[in-house]
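For this view, one protein chain was removed and the others were kept in their places.
Letters A and B mark the chains in the order given here, with residues in each chain numbered from 1 onward.
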Amino acid sequence: MQDTTIILQILWTSLATSTYYVLFAVAFALVLKVTRLFNFAQAGVMTIAFYTAFVVVQWLEWPAWAAFIVMMVVTLTASYALERIGFEALRRRGVSVMFVFVFTFMVSEFVAYVAMLIFGTWPQTIFPTIFWPVTLVGEIAVSGWDLPAMGATVAALAAFFAFMRFTRTGQFMIGVADNPGLAELYGIDKRQIFLVTMLIAGAFVGLGMFLYGTRAQVLPQTALSLMLFAVVATIIGGIGNVAGAAIAAVILGIVQNASILVIPSEWQGFLLYIFLFFAIVFFPNGLKLPRRRTRFGTATRNTPPAGDAPAETQA
Amino acid sequence: MAGVLEVKNLSKSFDGIVVARNVDLTLQSGRVVGLIGPNGAGKTSLFNLICGVVKPDDGMVLLEGKSLDGQPFHQRVRDGLSRTWQHTRLFPSLPVIDNLLVGTHDYPGERLINVLFGPARLRAHDTIARDKAQGLLGKMGLGSVANDLVSDLPYGQQKLVGVARALMGDAKCLLLDEPMAGVEGQAYAAMQRVVREVAESGVAVCVVEHNIAFVRDLCDEGVFMFSGAILARGSLAELIRDPQLTELYFGH
Partner (left out) sequence: MEYLYGIIIIVGLYVILATSFNLIIGYGGLVSIAHPVFFALGAYTSAILSRDFGVPVLLAMLAGMLVALVASIALALPSLRVSGDYLMIASIGFQLGLLEVIKNFRFTGGPGGLTNIPPFLIRDFGRESYVLLVLAVMLGVIALVWWISRGDYGRAMSAMRDDELAFSSIGRDAMWMKIAIFALGSGIAGFAGALYAHYFRYIAPEQFEILQSAAILTMVVVGGMRTTWGPVVGALLLQALPQAITFLNLPPSVLGPIQGLLFTGLVLVFMFVRPQGLVPAKDIWRAVPRAKAEETR
């Protein structure tokens, strides 16, 4: 039936395109969970990832697999630098939430302007074309991009969840996420854990941007808009809940794609902001923010929102 | 007899740990209740529940017969509740007297309308507030440090400033969280005197304290808490003599 076909098509396309959204959301949610940091600088890393791949493929004319490897190396290096040079310095100084926000926001903007300067403001893609061969499965159009993308994403997520559950480092990450002070008392090296977290997030970001840039056009400021998706998914999925963020990303992707049936296409982009507002207005105390800190990097002297346990010692 | 503050059947758990277990407590005008018990008994948690900083799982809190359910903390304070903190929580960027001035019951300066269109009203309020603040500081022997920074004061004096700030709001019920912790000497005597006077003026007072001598000299009755529950009530003398309670207290 016509309608079923349309619905299935939308479902399939949404699933395929939700791959990169899931990766971005998981990266953001993971960093937030373990380091208690809203890493808006992720947009900067995303921009770096894309343009690296772009340069390798289109300027150096190397094969795709080489581009992927180079991109990963550069992205991980950027994540390393961000954590070791940036966040560590901020933690050491005990700066405020405002300071961290300005820093992460400015880093992303700085990277965007460098990109603008070097690459200009017209849309680019990693490969010269974003047209992939299409096969018809039944009546559903399946792009040659879809299956490899979904396969890569599922593999990455599976590896990640296995890592979190079965390795010591993964367990330590959860320990630091739940109670950093206690984790330190148990001898867990927080510095290392934060670095590992940022590197894992960097890997997701790299894969995500490679997928996105081989299917859609990218401008220097695109990453910031993509980030918003990740943020909304993280809020809806429940802060501290990485799996929730992933699921929310998929659902948001489906809803956004399905909305083409009901609203004109130029409004699709706007939908996300509506979601953000709904998330904030209707998911208030149900979602708990990580214990708020007045000073970045420390876990003492919190100012709890109503409903949370204060930091005063229990007498 | 109905009290100024009534806690009825208050219960709360966090992650499986019971911090309040069917707690009943009545605070009456002019009387000082001492809340004692070992660390982790739930005493400060009870204060947090009464203040609305933490939402209870069950039970209610009544201030002068009116339920406080759903009222945010600052609204409860305006209704007549007041509390001090274990770690003072003074405002480090404000001099001592300004810490008090911002704590008056009505603070017209917190509304932009008054700032923009009613400077005369602000000036009038300021005069009255300053008199009151100086008076309170004077009673505590802190008159000379009114313009000093909080961080310049010894800890004992800081705690007195905390109590003074809590008294600026004409509270009907005052919750003191370990006012004597870290305090000795002149500040100790001053604190005792202040709490006595506050009670005598008709305020219902509840003190969480570990300093048994302080509690014994000051409180009209005692309440012993353990693991979130009230185990015993009575005169401080009785509670202190009870061997089981003593073991619970010091056994931890």
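Quick notes on this structure:
Rule of thumb we're sticking to: a contact is a pair of C-beta atoms (placed from the backbone, for glycine too) under 8 Å apart; a residue touches a chain by one contact, two chains touch by 3 or more.
Since this is a predicted model, take the numbers as computed values, not measurements.
Here one chain is not drawn; of A:Ile48, A:Val107 or A:Val142, the residue touching it is A:Val107. Only one of B:Pro38, B:Pro56, B:Gly156 or B:Gly169 touches the absent chain when the whole complex is considered: B:Gly169. For the options A:Ala27, A:Ala149 or A:Leu224, the residue in contact with the chain missing from this view is A:Leu224.
Between the chain not shown and the residues B:Cys51, B:Leu68 or B:Met140, the one that touches is B:Cys51. Hidden from this view is one chain, which touches chain B at 51, 53, 72-75, 77-78, 82-83, 85, 89-95, 98-99, 101-103, 105, 107-112, 115, 119, 122, 126, 130, 134, 147, 149, 165-166, 168-169. By the touch rule set out above, chain A reaches the unshown chain at residues 38, 40, 89, 93, 95, 97-99, 101-103, 105-107, 109-110, 112-114, 116-117, 120-121, 221, 224-225, 228, 231-232, 235, 266-267, 269-270, 272-274, 276-277, 280-281, 284-285, 289, 292, 303-305, 310.
Heads up, the rule we're going with is that only the chains that are shown with their structure count from here on.
For the pair chain A and chain B, the distance between mean C-alpha positions equals 46 Å.
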